[in-house]
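I have a structure I would like to understand better, so I am pasting it below and will then ask my questions one at a time.
Every protein chain but one is kept in place in this view of the complex.
Think of it as A and B in the order they're written, each chain with its own count starting at 1.
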Amino acid sequence: MKIHGTAIVSEKAKIGRGVEIGPYTIIHDNVKIGDNTVIGSHCEIGIPNHLSDGEELSIGKDSLIRSHSIFYEGSTFADGLATGHRVTVREKTIAGKNLQIGTLSDIQGHCIIGDFVRFHSNVHIGQKSKIGDFVWIFPYVVLTNDPHPPSNTLLGVTIGNYSVVATMSVILPGATIGENVLVGAHSSIKGNAESGCVYVGSPAKKICLASKIKLQDGSNEPAYPWVKHFHRGYPEEVTNEWRCM
Amino acid sequence: MKIHGTAIVSEKAKIGRGVEIGPYTIIHDNVKIGDNTVIGSHCEIGIPNHLSDGEELSIGKDSLIRSHSIFYEGSTFADGLATGHRVTVREKTIAGKNLQIGTLSDIQGHCIIGDFVRFHSNVHIGQKSKIGDFVWIFPYVVLTNDPHPPSNTLLGVTIGNYSVVATMSVILPGATIGENVLVGAHSSIKGNAESGCVYVGSPAKKICLASKIKLQDGSNEPAYPWVKHFHRGYPEEVTNEWRCM
Partner (left out) sequence: MKIHGTAIVSEKAKIGRGVEIGPYTIIHDNVKIGDNTVIGSHCEIGIPNHLSDGEELSIGKDSLIRSHSIFYEGSTFADGLATGHRVTVREKTIAGKNLQIGTLSDIQGHCIIGDFVRFHSNVHIGQKSKIGDFVWIFPYVVLTNDPHPPSNTLLGVTIGNYSVVATMSVILPGATIGENVLVGAHSSIKGNAESGCVYVGSPAKKICLASKIKLQDGSNEPAYPWVKHFHRGYPEEVTNEWRCM
């Protein structure tokens, strides 16, 4: 363990082997941190909160939480979490392995996130969101949940495996996005988006099959499904499967 | 008082009874903090600034400022302020009681905010904004002010009581939004928005009376005015009045 002298780490926190904790970081009581996880400076990890129902914050092993990040107690992350700086994660976020959360992103809690999901910078994941595996969400995207704000009716968004939501799009309350969908930049999605299709505009319309979009790298190959050509950051056992698909 | 040993608190600051101040937080000189207010970790409160004209930062009693937040000197908040994390509030913000400011929100100062206003996460309140009572502003909304940027002409936005601006909308310089207005998500508002109406689109058009929108909770009651069904977080003396409206 390599805990900086200025870090304030509760004796009640369960800290794994080989964990590093940076300067001026606070680790609260109800926290479990997996082996070999690195936590940067100026973080606050495991903030107590009555909405957590006393559940602990569990961060899997081999994770990296970059500086100025804030996590509440009551969430669970499988192994290999990687965050940017100053992310905020509220209670009751249940996330699969190898999640990436970009700088400034705000996960509002009470949501379910699959394996190998990628949130780029400054995304806002509303409560009750259900996100599949291998989903990509790009900067300034908001997943909403209240059909007539403010109200007590929360209709979360559902996003299927391998789907992509491009920059500055809004997914409206209760929308259901299928698998392998591409939502273009600056769009808003209401209702259902069909698997394998491209949606663009505000309100978004179905434009074409995603497989019609060609790579702009000179190859003229289809750009979607993206797993055919984009493998950076995924483990070999995953990308090998993609090669056989 | 419960001031953490690592907090740096000016001897000139006026700190009320029962105030709590978290680790690694800085309280500058020209600050007055009301009784029983709680300030989280890693905050910077009362940053000196020549635009403040030497005015103090005054935070009312029973307030909660969550971690990593930044306030300049020269603003006044009535009792019961509650902020999320890493909010930024510049000088000459005058706000009524029980204001909520969500995580990452940025109040640019030189603005007036009524009682019981709710800013959700990541809103941007431009200078010269005038916001009534019981207003709701949802994530990634920007209130602008410069009709031909960059310039020295600042035309702030006005928003009437009980109005709601949904996610990722832009209110253009000098726009005036009446009372009980609903601005739909991903819209932009120019000019005047009539009281009691719904505006959607970019540029936004008047769609219908807000009272035409029905609750999606099975009741089929009107969703607006929202005070008829949404009371969470308001004191009883307020919601009792709403019941008689």
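Definition applied: contacts are C-beta pairs under 8 Å (C-beta built on N, C-alpha and C of every residue); 3 or more make two chains touch, one makes a residue touch a chain.
If you're wondering where the values come from, they're calculated on a predicted model, not measured in any experiment.
Colleague: Of the residues B:Leu81, B:Leu172, B:Cys197 or B:Leu215, which one touches the chain left out of the display?
Modeller: B:Leu172
Colleague: With the full complex in mind, choose from B:Gly54, B:Pro147, B:Gly191 or B:Pro235 the residue touching the hidden chain.
Modeller: Missing-chain contact among the listed residues: B:Pro147.
Colleague: Looking at the whole complex, which of A:His28, A:Arg86, A:His124 or A:His148 touches the chain that is not displayed?
Modeller: A:Arg86
Colleague: Using the definition of touch stated at the top, determine which of A:Val38, A:Ile112 or A:Ile213 touches the missing chain.
Modeller: Candidates A:Val38, A:Ile112 or A:Ile213; residue touching the omitted chain: A:Ile213.
Colleague: Among A:Leu104, A:Ile159 or A:Cys197, which one is in touch with the chain left out?
Modeller: Among A:Leu104, A:Ile159 or A:Cys197, only A:Leu104 touches the chain that is not shown.
Colleague: Which chain B residues touch the hidden chain?
Modeller: Touching the missing chain: residues 6, 8, 24, 26, 42, 44, 47, 68, 70, 86, 88, 104, 106, 108, 122, 124, 140, 142, 144, 147-153, 155, 168, 170, 172, 188, 202.
Colleague: Which parts of chain A are in contact with the chain that was left out?
Modeller: Listed in rising order, the touching residues are 6, 23-24, 40-42, 67-68, 84-86, 103-104, 118, 121-122, 136, 138-140, 164, 166-168, 185-186, 201-202, 213, 215-217, 223-224, 226, 229-230, 232.
Criterion: only the chains that are shown with their structure count from here on.
Colleague: If you average the CA atoms of chain A and of chain B, how far apart do the two points sit, in angstrom?
Modeller: One centre to the other, that is 27 Å.
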